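In this view, the complex is presented without one of its protein chains, the others remaining in place.
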Amino acid sequence: MIALLRRDLALTLRSGGGFGLALAFFLILVVLIPFGVGPQSELLSRIAPGVLWVGALLACLLSLDRIFQLDFEDGSLDLLATSPLPLESLALLKALTHWLTTGLPLTVAAPFLGVFLSLPGEAVVWLVSSLALGTPALSLIGAFGAALTVGLKRGGLLISLLVLPLYVPTLIFGAECVRRGAEGLAASTPLLFVAGITAGCVAALPFATASALRVNLR
Amino acid sequence: MTILSGVSFSVGGGEALILRAPNGAGKTTLLRCLAGLTPPVSGEIGFGFDDVAYAAHADGLKAQLSVAENLRFWAEVYGTRDIAPAVEAFSLSALMGRRAMHLSAGQKRRLSLARLLLTGRSLWALDEPTVSLDAEAVGWFAQAVTAHLEIGGAAIIATHIDLGLPSARVLELSQFRHDPDTTSGAFDEAFL
Partner (left out) sequence: MSFWEYANPKKFMETSSWLLPWVAIGSLLCLVVGLIWGFFFTPDDFRQGSTVKIIYLHVPSALMAINAWLMMLVCSLIWIVRRHHVSALAARAAAPIGVTMTLIALATGALWGQPMWGTYWAWDPRLTSFLILFLFYLGYIALWEAIENSDTAADLTSVLCLVGSVFALLSRYAVNFWNQGLHQGASLSLDKEENVADVFYFPLLVCIAGFVLLFVALVLIRTRTEIRARRISALRARQRLNDTSPSATPKEA
């Protein structure tokens, strides 16, 4: 299992496109927002939690179609499916790799981008913790969407349509947590909900992902 | 949709079976059934899928990884320590540091066949393994299969060419072609 994780990380690093792309997209999105809504800092600080969460979510979406597609095209997914590694672990590992190369860097970058949007200082800790707990759920749900569309030639757009509605609860609780943090309210309840969603996704979604992969490999 | 019906064969340890059929007759489908990827519409497969090493048309190599990294990855997945026999059997040692994207089609094929030796599995299910191999490499492949049979392994190989395996039996698949006029339990035929 470690071998697969190491291989996929090496592949993402060598082929480029991995972290770099998601981070650059996140940066550009956050920079564009003030051009759209104007430079008043009190307005920006009010919308900052939502913008940062939506930005991270969209940046996650960019690389979803690559989770299984490359392995499917070159035939290694067939070989992995017939290997001793259960497909459920494969699903979990792929989501983990995706998180390590997108969710984690986004979480680290988010506080710095918060500065552009005059995010209040007290919200930073909530921003980082909600993203750290919430982005794994985004990767797991994304891996499920990727497994559903792996056999399709142009699955990219379809993934967005399938996955975005599934992202709604995570986004609501995540952004709510940061908003409450920014307003100085108690923010731990939504944070717990985010953690709960991620825990549920870790427990259940790899099975759904694996069954979708099995169907697509038939 | 049913493609083949009435296929029945057995392969014991040390035996090789060559599948022959025209294109599109169901060789790949049959092999994918044997590997546990495609569930058969009906019938029994009398061995565990954990004994099967499957090799498809596609090489399943990662272009950005070197030959050594590709081999070591599969060795780790199958819990095999030593990749030296596999390297030797397909004389890959000169290529070890090269990225797979810089290999020729035949070299890629050799690398992907070397993977079979790392699986440590007893039944090889191979789909057109000799495509793009030169005569010398086909010889190495035949040697590898023979060595595998000698240690009690078995092989089911779909191929068009003569591999020079004297002990191999040949199974013509075209005789098992599914006749659509005989009704089976499939859904689409329930209307007819």
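Note that the chains take the letters A and B in the order they are written out, and that residue 1 is the start of every chain.
The working rule: a contact is a pair of C-beta atoms (placed from the backbone, for glycine too) under 8 Å apart; a residue touches a chain by one contact, two chains touch by 3 or more.
Worth saying up front: this structure is predicted, and the values here are computed from it rather than measured.
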{"item": "Candidate in contact with the missing chain, chosen from A:Leu70, A:Leu164 or A:Val202", "value": "A:Leu164"}
{"item": "Residue among A:Gln69, A:Ser83 or A:Thr149 that touches the chain left out of view", "value": "A:Thr149"}
{"item": "Residue among A:Gly55, A:Gly142 or A:Pro190 that touches the chain left out of view", "value": "A:Pro190"}
{"item": "Footprint left on chain A by the chain that the document does not show", "value": "144, 148-149, 151-152, 155, 158, 161-162, 164-166, 168-169, 172-173, 176, 190, 193, 197, 205, 208, 211-212, 215-216, 218"}
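The rule is simple: only the chains that are shown with their structure count from here on.
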{"item": "Intercentroid distance (Cα basis), chain B paired with chain A, Å", "value": "37"}
{"item": "Complex interface listing, chain A residues touching chain B", "value": "2-4, 7, 10-11, 14-15, 73-76, 78-85, 217-218"}
{"item": "List of chain B residues in touch with chain A within their complex", "value": "32, 35-39, 49-50, 52-65, 69, 72-74, 76-79, 115, 119"}
